[in-house]
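Worksheet for the structure shown next.
With one protein chain held back, the other chains of the complex are shown just where they sit.
All chains are identified by letter, namely A, B and C, in their written order; residue positions are counted from 1 within each chain.
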Amino acid sequence: MSVLGPTFRWAALERLVDDAARLQGMLDFEAALARAEARCGVIPAAAASVIARSCVVAGLDVDALARDAARAGNPAIPLVKQLTARVAKEDPAAAGFVHWGATSQDVMDTGLVLQLRSALGLIEGELARLADALAEVADRHRSTVLAGRTWMQQAAPTTLGLKAAGWVDAVDRHRRRLAETKGRVLVLQFGGAVGTLAALGDQGLAVADALGEELGLAVPPIPWHAHRDRPVEVAAVLGLVAGTLGKIARDLALHAQTEVGELAEPAAPGRGGSSTLPHKQNPVASAGALAAAVRIPGLVSTMMTAMVQEDERGLGGWAAEWETLPEILSLVGGSLHHLTEALLGLRVDAARMEGNLEATRGLVFAEAVQMALSRRAGRASAQRLVEQACARAREAGRHLREVLAEDAEVAAHLSGEELRPLFDARRCLGASDTLVSRVLAARSAREGS
Amino acid sequence: MSVLGPTFRWAALERLVDDAARLQGMLDFEAALARAEARCGVIPAAAASVIARSCVVAGLDVDALARDAARAGNPAIPLVKQLTARVAKEDPAAAGFVHWGATSQDVMDTGLVLQLRSALGLIEGELARLADALAEVADRHRSTVLAGRTWMQQAAPTTLGLKAAGWVDAVDRHRRRLAETKGRVLVLQFGGAVGTLAALGDQGLAVADALGEELGLAVPPIPWHAHRDRPVEVAAVLGLVAGTLGKIARDLALHAQTEVGELAEPAAPGRGGSSTLPHKQNPVASAGALAAAVRIPGLVSTMMTAMVQEDERGLGGWAAEWETLPEILSLVGGSLHHLTEALLGLRVDAARMEGNLEATRGLVFAEAVQMALSRRAGRASAQRLVEQACARAREAGRHLREVLAEDAEVAAHLSGEELRPLFDARRCLGASDTLVSRVLAARSAREGS
Amino acid sequence: MSVLGPTFRWAALERLVDDAARLQGMLDFEAALARAEARCGVIPAAAASVIARSCVVAGLDVDALARDAARAGNPAIPLVKQLTARVAKEDPAAAGFVHWGATSQDVMDTGLVLQLRSALGLIEGELARLADALAEVADRHRSTVLAGRTWMQQAAPTTLGLKAAGWVDAVDRHRRRLAETKGRVLVLQFGGAVGTLAALGDQGLAVADALGEELGLAVPPIPWHAHRDRPVEVAAVLGLVAGTLGKIARDLALHAQTEVGELAEPAAPGRGGSSTLPHKQNPVASAGALAAAVRIPGLVSTMMTAMVQEDERGLGGWAAEWETLPEILSLVGGSLHHLTEALLGLRVDAARMEGNLEATRGLVFAEAVQMALSRRAGRASAQRLVEQACARAREAGRHLREVLAEDAEVAAHLSGEELRPLFDARRCLGASDTLVSRVLAARSAREGS
Partner (left out) sequence: MSVLGPTFRWAALERLVDDAARLQGMLDFEAALARAEARCGVIPAAAASVIARSCVVAGLDVDALARDAARAGNPAIPLVKQLTARVAKEDPAAAGFVHWGATSQDVMDTGLVLQLRSALGLIEGELARLADALAEVADRHRSTVLAGRTWMQQAAPTTLGLKAAGWVDAVDRHRRRLAETKGRVLVLQFGGAVGTLAALGDQGLAVADALGEELGLAVPPIPWHAHRDRPVEVAAVLGLVAGTLGKIARDLALHAQTEVGELAEPAAPGRGGSSTLPHKQNPVASAGALAAAVRIPGLVSTMMTAMVQEDERGLGGWAAEWETLPEILSLVGGSLHHLTEALLGLRVDAARMEGNLEATRGLVFAEAVQMALSRRAGRASAQRLVEQACARAREAGRHLREVLAEDAEVAAHLSGEELRPLFDARRCLGASDTLVSRVLAARSAREGS
């Protein structure tokens, strides 16, 4: 990997989306094609056997391949050439049957699908690991109170459990999306030059079926070479995932601020340091997820823009996908993995959370007071009284509870006894505990089924 | 609509995504909330009844609302204020129960969901109309031959039916995506200030259930205010649709070029004219779909970027959605409608298609020859012979068939008798007819079920 | 304006980019064209005079225009038609000379340039107002200390003046960019159907020169209709502006957090309230600027994507610009105006800033200690000692100064006397004051010249 590779990417995933994996995916197609065509009697079994065992990346002249791809316009052409030469060395007759009846896009698209199958599998596993980690936070911290914040201002009390339940629910939705998307995208691409399979005469569809079987891929009703919604849907779903990871990372980063200090990424030697500041513990996994959330939308828009591909094979649009989709997989996978690791070691400072609820001197409980007062005095009066009290408290730097207690009009409706519990965060949590349970129960129901 | 409105948009859809629809969606929420809370005994039934019948757009001071929204930060706040004032006029006591226990985002998000329900319904219907139109083209033209083109060059023969079957298959995939997405997005948003429903005490979830029933919306396990994957998924799926519409439009535009002339949008007085050129018949629906395909990806990336929303309600991210998602609906719907109309009147010049197949003097049949020759002479020889013949034909401006017929080495393998049918487009169509049937059959199966 | 108009936009600018302004820009072109052609003897002076005085928006049938534009493919065609009819009523002979020798794109592009001239002028004025406001903050607060924050963690002391000087310097760079861009974009578009001015015979260039004079626009060496870098450059520069506004807004929002409380937008009745929380004062101008910073990049990417326009007039690409560039102007101008207003009323809590510097119990001064210790003990030792002390201070919840003072190894190099000033923020500000002066001096030099 490059100098920035480990920062943004995940080694286990890189192995599935790098150049070698790309070439192997294409070679797996060629091997399966030969076997399928032999099964259908289109090419000799002996040729298929030589071809299939020649379909390994090791030994390819990758530099030449890269150079020739630039001239030819795509890497399948020189790959087929090198494969043919390799087969010819062993069995000249077999060489004539390499890539029989297929076209470059069949090789590249199906190769991509094979890469997607393994890469999406890995990503799904990591999403599950993330969801489980978050579910545990949700369950463990269902009673850990902290300030709910809206518009980056303290609003009203909530729990860390509810916050984490929101995270896990979103992650689980992505898992369902990914499952649906896989059903659409993990299919064979096989159409020959313009999608008619003409080069195979009346054997085209039989070969397609056999090829699908060889590769374990469903055969769609019609080749999709010029219709890119399948790979672009993968990009879009991963874009949604990146957005959620970015949201979780932003939450983490905000809570990790010096002045807030409620959450922190795990500490480790060399982690989140500084070249000049000895005291820094920067939230590096959050930074990575936020960077990915900034980068992915542009890459998804590239994939969507590229969909306008001309006729039976576009000029430029298809090529625009070649590096973009692997980059999306790589960046989403990388930030997913690093953020998951960080969340598995999440540090929670419940005392600080509770302390911060006092930062507003009771203003964060204003809604609770207002609702209680509304029930007694009507909402209009309640609103007026509480707003005035908030203003007075803010100006005087005093606690809202005290200001309210001194207000005769308020006192007419709510005694000091009645006021006190309204400023107890644990009593202002509404349905939060049940909501956490619902999220966890929904997960169990799905996993159990 | 604006001056460019009818060019890019569709009146029937605009009515569902315009300002009035936005406000009505929000008012529908408030009405249903009041009814639900009355059912749960949270507010008096009489109040609910006054509130509910006050929830109509007519009579709102929209200018004041707009002005106050800018100050407040969102339009729900002044809307609730105007609604409260309106209710107060009729029943001062009822006014205190407007918007009881809800927050701005509950109103705006659920209002959006209600708009999405009707807008996506309309779009689905139009996608079905488009798919049916394309299916008819596929069926009718399954034997209409034309040049398949790759890299914007003639490649090998195909049929208009197969091309249209590719279009319809893609459109049908979008319909399935949209159905899945609707299942996720058409749900209630109801969480109160920070998602705990604290203002409703222990009645929060009961009200939520009743509210869902009132609106005909499922109640998700947990409020989703800070997790935007639901609306962003709508944007993404519509982005996929826009890409396919752009692809179809590009195909149309390429086939409608003066020098190609195979397809044309319907002609009508004033359609696709020019301010200066009396002979022009510009493909305006295609232009619209291509423009949308250029515009939508950036808007989708905006929606994805906006997902990084802070804590319980983001600063800026949420607001970034407010105009963007309706714009996506509007532009995709508009281009969908105009392109559907154009395709319903698609003009096909089959003679020109067949004529254009002669433009290369037989080169477009080179693959057919090469495959036939490969079966006799081995692929290496076949490739060499056909490539040489192509080069000679191109240089001499002669027909490939003649050049091949004169080549002794070719003649040793293929007689003139055998060569001739290889240059008959109708015999080089491989599985195209069956592929068309498969697409149409798959549609029937789905519709029938 | 729409319901969300005042939230995101600026009325003074809207008047320059709205539909009426678009139509007037086009009519101004037609009037100037007629006058220019009369001056060159191409059309009768009397006709020009009737045409010119007919070129007003009032009285156009805008609905019909919108409807016909959708059919024709652009609004210039029906506008010319309505203008012709209007002229014909007054002088049938003159009607034949409307739009003489021009093409739709001449009208629309030059009309756009006229809109850009006024809109960019307004934006430039507001950028100047913003820069001046920020410069005053920089000057006034050059000694107001606060924590510099990196990676969203307190890092080392800085001043509000330096922070504001960074803001103003960026805004001033945008003003220079805009000036350069105006020099390129505020030019005539006039080329006729395909850019040759053929319809004007040998008078084309004379008319172009006269037309440029009439409109006060430079005449470029060649029509640029198919080359869109000019308007796209405007979009890009505004994109840069939006990024800076977003950055300033994010800084504001972070400093306005409940737990930080160092800066606040101005308070006003109804400003930044909540539909449910009586104590909220949300930073609404910051939210608007952040929303714009999320939206603009996607719109800029649309403009760039649209540059790939076919031959002498593209299909779809050009149309993709029509609503996008005005939207960029509108959103950038709106957030610029609202943020400027907010910054003019910026509330600074210097005491809170100073207080927050104590949040880390001295860790924020770690760099100062380390540099001082490095000069005595060598950097390696210094780094080790300070890192250890930071860790001990953090664990024990004690002040770094105390921990250091107790460390014998540190004491060997730095006495308590020497340690104390290292924890005085005012002594750790390096060149900040000079840097502020340099920025302000550079401004004066530019303004003065």
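The rule we apply is simple: a contact is a pair of C-beta atoms (placed from the backbone, for glycine too) under 8 Å apart; a residue touches a chain by one contact, two chains touch by 3 or more.
What you see is a predicted model; the values in this text were computed from it and never measured.
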{"item": "Selected from C:L27, C:C55 or C:L290 as touching the chain missing from the view", "value": "C:L290"}
{"item": "Selected from A:R39, A:R86 or A:H99 as touching the chain missing from the view", "value": "A:H99"}
{"item": "Listed residues B:G101, B:P283, B:G314 or B:G430, member touching the removed chain", "value": "B:P283"}
{"item": "Selected from C:S2, C:S118, C:S374 or C:Q388 as touching the chain missing from the view", "value": "C:S374"}
{"item": "Interface with the unshown chain - residue positions in subunit B", "value": "147, 149-156, 253-254, 256-260, 272, 274, 276-283, 287, 297-298, 301, 305, 356, 359-360, 363-364, 366-367, 370, 383, 386-387, 390, 394, 400"}
{"item": "Touch list for subunit C against the chain that is not drawn", "value": "73, 93, 95-97, 100-101, 148-152, 155-159, 162-163, 165-167, 169-170, 173-174, 176-177, 180, 184, 192-202, 204-205, 220-224, 226-230, 232-233, 236-237, 239-240, 242-244, 246-247, 249-251, 254, 290, 293-294, 296-298, 300-302, 304-305, 307-315, 367-368, 371, 374, 378-380, 428-432, 434-436, 438-439, 441-442"}
{"item": "For subunit A, the residues touching the chain missing from this view", "value": "1-8, 19, 22-23, 62, 65-77, 80, 99, 101-104, 107, 192-193, 199, 246, 249, 253, 268, 270-277, 282-284, 286-295, 297-302, 305-306, 315-317, 319-320, 322-324, 338"}
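As a working rule, only the chains that are shown with their structure count from here on.
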{"item": "Same-residue or different-residue interface between subunit A and subunit B, half as cut-off", "value": "same"}
{"item": "Rounded Å distance, subunit A centre to subunit C centre (Cα mean)", "value": "32"}
{"item": "Interchain centroid distance [CA atoms averaged], subunit A/subunit B, Å", "value": "23"}
{"item": "Sites on subunit B at which at least two other chains make contact", "value": "73, 101, 192-193, 199, 246, 249, 290, 293-294, 297-298, 300-302, 305, 315"}
